[in-house]
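Every protein chain but one is kept in place in this view of the complex.
Let's look at subunit A:
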Amino acid sequence: MSTAVEEPLAERTGKQPPRILRGLPWLVWRQHRVAFVACLLLTAAGCVHMLWQRHVTLAWLGPARAHGPFKIVEASGQAYAESFQNAAGLMSLVPVVAGVFLGAPLISGDRERGTVQLVTTQSVTRGRWLAVKLGVAVLITVACSAALSAAFTAWWEPAHDLFNAGDWSSDDVFSNTGPVPVAVALLHLAVGVALGLFVRRTLLAMGLTLGFAVVWNLALFSHVPHGFAKPRVLVNPVEEGQPALPEGAVRYDNWTVDARGGLHGFGTCFNESTPAECRTNKGIVAERLEYFGYDQMPGMQWTHAALVLAAALAILALTLWWGRRRPL
């Protein structure tokens, strides 16, 4: 310590920014700040846009509702459906961005450049470094996806019976509102990080993560939500026709029912020349509607999100365990 006469640079130049972050969080932020700042800026822009759209939506929705159903459908269908669909499309990219641009390069970049050795031969263990890296990435992902989801949900909710023709069980609404985007983004992040740890090449890890995102979308396209709740049932005498779908509900299935309670296909006797005679012959006495009520939606979303989140946490834990286990 014989050279203490020389003032450290930070104090001498005097134009240093305040030292808010310290230690490993500083390093992780400094190393990935371009990606992190880009994510935060895009999130801010997206939130501002969607909150503005919400404002616009509320402005036409009130008067339109006052003028009856026809006006509502006209107004929403013509002017606002497109901007909503575009926003839903962009929202579905949130997990892809989290996985491909945040997750995949997180560790693979350090492995590719050898900077794993640089960091872990400072006075920090590999386990702590990985934990802080994952922690910061998870924090950014949760903050961005939660903010975007909140803004999108706030826009969609007042007009939930109109946007996407009221079908909230489709991917556009179900996967982009409430807790689902946060959980799915975390899962993509976790998959990206894990792939990056294993394959070592950043570009390859990004490609594989993109592949995962595609598979995830194909596999889950509008199939998953229906498994998370029991559909409700309405039955009408056949003379009254099909039961009306309750307000805000999503149709799941239609049946015809005979006197013994047996179910027949929705189209039974539909194309006969004398449908009434056909129904009499088959003993069909009622029409049955299966649907999901609007109040079932949060339960289905939270169940879905919890499962996805559990998978994400399991992958993150596995990554951490594997990453710290190998060298000291």
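Going forward, a contact is a pair of C-beta atoms (placed from the backbone, for glycine too) under 8 Å apart; a residue touches a chain by one contact, two chains touch by 3 or more; residues count from 1.
Here is the rule we use: contacts and distances are computed from a predicted model.
With the options "NADH-quinone oxidoreductase subunit H", "ABC transporter ATP-binding protein", "Carbon monoxide dehydrogenase small chain" or "Multicomponent K+:H+ antiporter subunit A" in hand, the undepicted chain maps to the protein name "ABC transporter ATP-binding protein" (source: UniProt).
Within the full complex, the residue among A:Q31, A:S92 or A:T268 touching the omitted chain is A:Q31. Which of A:G114, A:G227, A:G241 or A:G261 touches the hidden chain is settled by the complete complex: it is A:G114.
Interface residues of subunit A facing the missing partner chain: 1-6, 8-10, 22-24, 26-27, 30-31, 113-115, 117-125, 326-328.
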